[in-house]
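Let me begin by handing over the structure; questions about it come next.
Just one protein chain is left out here, and the rest sit where they should.
Order of writing sets the chain letters: A, B and C. Residues in each chain are counted from 1.
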């Protein structure tokens, strides 16, 4: 019975989008807000309803599905518009609609002064639709629709304040870089189609183990192609460079799209297609490697940023790196768990940061903030909660439970090893450092900029709700030596396989203690460097090797520059020298040749009779000589 | 008879518009609108009628036929027939025809009668091309559409119109004459083989041509079609013609004229010379891929709005070439989808360029920017169209390109991968277009009108069709399925045949026989019962 | 009867005259002399006809010669009239001055 309501989840925001897109200009702000935020809220309520139903009476085959219509039918290729809800997509749908609704409500107040109010909500609604389609898609083509749709919305929203060309540049950068991944993914779809004759996800997953052998080249290639799509969307190495720039969009956008949902689409894709990855150890390794490298690189970069949103952006990249690491380790549920927790606290952090930025009259620079602890208490407390969760403050924060799980699996799972574990641990340390740094710079110390706005209730209530979840959502999944609660992984094990541990591993407690230690160490270090002895930091920054390192980290490890030189410049150069089309020159050459010939021949038409007679005689001689020769 | 009426209607309407234009300026518009709309309604009702049959029973390939002797000494007849492909393209022709009339409603201010005369005669020529089943007649219509197009560009174009008009005319005429040679070649070869001298398409289908001769004849046909499409080394007329033509001219050029090239390959090159087509397929696909990337890079570098759009056409037409020579149902269906969706999306972009020109009096991208503020409706439509052009799922172009690539992937993996990379480039130029025109700081401080009601109608019809095609393209696919199936069957057998041919071995009698059999199946079996 | 002259010699003479005429037309600038040279060519042709006629012992060659004479006369008369006009207009008979139309 619930099957039939499935379509309503994306339908509400779709209707919202259509209404706002067509009549947004004529609607009052009030109604715009009602439609924009209301439609997503309705979806959220419906999702809760359906989700509860799903949890209480899980269908026998583990999923709800609803076919709306056959998209098209060519030869044997018959993709359908079918929605498919199982435990994995339920988690995602829940996060999307629930956090989406909160962010929409927040935006009602946050965007209140913006002239393009309706456009904002239209785009946001469209984003929610696309994202829902992405996670609800029954086949890869429909998933691809959602996949590209979210890309479009991301583009539209990053460049929301279009008057500034640099926003437009950031938007295009985001779209094009993710498009590179998407293209690889499209090729992956072609391979899958010719291997399985279908793009239906359940069919492919069912057929894969019987069709492909473990470690076969085709498996690896396909897995890597899909991964490339995920890497692009999720801003992982080497396609991560777009995300920091994407912060040009309004803060709710950063919260919804570039933290909570869209950027985790890659995680969803890999988790969804886990059967393929499981069959390819190489691909698994690559996933883990990418995750590890990304979390480290982004962590260092986050350490050096002064723009509060860029810190959060790098931290997002880093946290998604953890998720990829988990996926690569085969810790599927851990990855999804971290995704959910991350969605809560990162949305919270972005929204809070947005509130701060708005309060300080669009000041992004953390070094010009400070002392906001007392002035914006609600923001401060919620931000503190979010930061605690991000830094994985032991026991009390949800982030601890999700991250600790990954750290543990980095060591203990079948694919885990010391290197990965050390990287993850060091990443946790970095996270603690930059989180504390951000917190200290923003809320402690002297006030450097006056507060001009105070957040309204519509903004603080969502923050509070998110803060609640950031603290307590972790308790649904507790380590087995500490409560041993597995509500979340039990749910997901309907879809995702259990993580296989190495034989005979003990001492989880030791690792947990180590993780705690690292976290506290990080916090302390940040406390020293940016609160107790900021002059030491300055001195360190000025010292010769460190300043280069600092700049290197600050610029995101030089990826942008490398791409600029290797890819952008050559293409632009070729385009600019060939603006007038060399091939056209060839045809113009023919035309010029004709004109030259014409001139030369016109010269023979001199008007002189004697010349004509000579011509005649020459002609006669030619004819006679042809006859003689032949 | 409907087929003849359609052409007659357009030609008659054109003459009437010309005459009425002498004493009234608004009459020709209405005449043209009525004429094209009548044709559109006729065709649409026929299509809906047919689609019922399509869904119920196994559809017949040929739906309607009309034949009348013309120059009987040469075996030339006035022979029209339509199958799904023709029908679809005819519907498209009349649809875009209506839009062409509407979009020049205000743009054209002088010589209105003659303008609409030309417009309707172009449409007549194009319709003729899509219906002609006699090679001579086909060539005849092929050329008939040129002259009015030449006038349209040459008289109502912008600054550099004469150059563009010459270039357009000479390119197409040169390639067309080569095709004429090939047509005559096949005519005489068939005639001397069978003693039956005829230009009848269906009879020529069964003709036996020595492989090396077939190769050259096929090249003759290909040149004409490839220039029209256009594929990269032959594309250089297109940016000039597109950018100088008036809006309706660009619309028809991009929407219809280019499609005649693809139609020609599907209708003539593949069925007449399957073996030779098989031989050149890798090269043709390569050219297609080069076109995709080359066109995209050039599109990126343009500063003239219409030139930019024109080069995107070059890029998109590369997909068509790629798809056609993949010879499988997926790709061919994709090609047909691409024909339709490209016509709509690029046509709409050209209409938009025309609207911008009307308002800003320039096509230079460097002089635009920030127009969103004043024209959010147009900006939103532009984004949708740019997304269509870069192949965003949910819009028709995506299905077209995806099917083409999916089909081509089977035929040639590496070329398809290269072609897929074209999708990245298409994103680059499409977004640049949007950025340059609508985003950024506003450079124009004069107040500019957003869409008028006429323009909204125009755009909405195009945008809705593109969304419709993106979400439920099945009617289109069903309509052309019989035609595509037949083509594919031809090549399933031809594959062995071509293979043997490449190895220069004696052709076994068995596959050849199969080829003949399939070829004759392309001929209407009991068309007479279907003649209406 | 006179001893018949070998036909080749007559033809050679005719050919020589013909070439002479061509050369005359080419090198002369004065229109009258050009006309004269053309007459020489025509007469060369006439001579050839007579020689050919005598070879086949037919009157046709001579008939043709008479026609040629008549035609040459007509041509010269028209030609001279034109030359008069030219002199009237240009005060010169130099053919190289008549180059108003070209290109």
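Basically, a contact is a pair of C-beta atoms (placed from the backbone, for glycine too) under 8 Å apart; a residue touches a chain by one contact, two chains touch by 3 or more.
The rule is simple: contacts and distances are computed from a predicted model.
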{"item": "Among \"NADH-quinone oxidoreductase subunit N\", \"SoxAX cytochrome complex subunit A\", \"ABC transmembrane type-1 domain-containing protein\" or \"Malonate decarboxylase acyl carrier protein\", UniProt-listed name of the chain not shown", "value": "\"NADH-quinone oxidoreductase subunit N\""}
{"item": "Neighbouring displayed chains - absent chain, whole complex", "value": "A, B, C"}
{"item": "Contact with the hidden chain (one of A:112, A:395, A:562 or A:622)", "value": "A:622"}
{"item": "Which residue of B:169, B:221, B:294 or B:429 touches the chain not shown here", "value": "B:169"}
{"item": "Subunit B residues touching the omitted chain (full complex)", "value": "70-74, 111, 136, 139-140, 143-144, 146-147, 150-151, 154-155, 162, 165-166, 169-170, 173-174, 177-178, 180-181, 184-185, 187-188"}
{"item": "Those residues of subunit A which, in the complete complex, touch the missing chain", "value": "594-595, 597-599, 601-602, 604-605, 607, 609, 611-613, 615-616, 618-620, 622-624, 626-628, 630"}
{"item": "Where the missing chain touches subunit C, by residue", "value": "7, 11, 14, 18, 21, 25, 31, 34-35, 38, 41-42, 44-46, 48-49, 51-53, 55-56, 58, 60-61, 63-64, 67-68, 71-72, 74-75, 78-79, 82-83, 85-86, 89, 95, 98, 100-103"}
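The rule we apply is simple: only the chains that are shown with their structure count from here on.
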{"item": "Third chains touching both subunit C and subunit A", "value": "none"}
{"item": "Averaged-CA centre spacing for the pair subunit C and subunit A, given as whole angstrom", "value": "97"}
{"item": "Subunit B-subunit C separation of Cα centroids, rounded to whole Å", "value": "65"}
{"item": "Set of subunit C residues in contact with two or more other chains", "value": "none"}
{"item": "List of subunit A residues in touch with subunit C within their complex", "value": "602, 605-610, 613-614, 617"}
{"item": "Residue numbers on subunit A that touch subunit B, as the complex places them", "value": "21, 25, 69-75, 77, 81, 119, 141, 144-145, 147-149, 152, 155-156, 159, 162-165, 168-169, 171-172, 175-176, 179-180, 182-183, 186-187, 189-191, 193-194, 571, 574-576, 578-579, 581, 583-584, 586-587"}
{"item": "Residue ranges of subunit B in contact with subunit A within the complex", "value": "167, 232-233, 235-236, 239, 297-298, 300-303, 328-330, 333-334, 370, 372-373, 376, 380, 383, 387, 392-394, 398-399, 402-403, 405-406, 409-410, 416-417, 420-421, 423-424, 427-428, 431-432, 435, 438-442, 471-474, 477"}
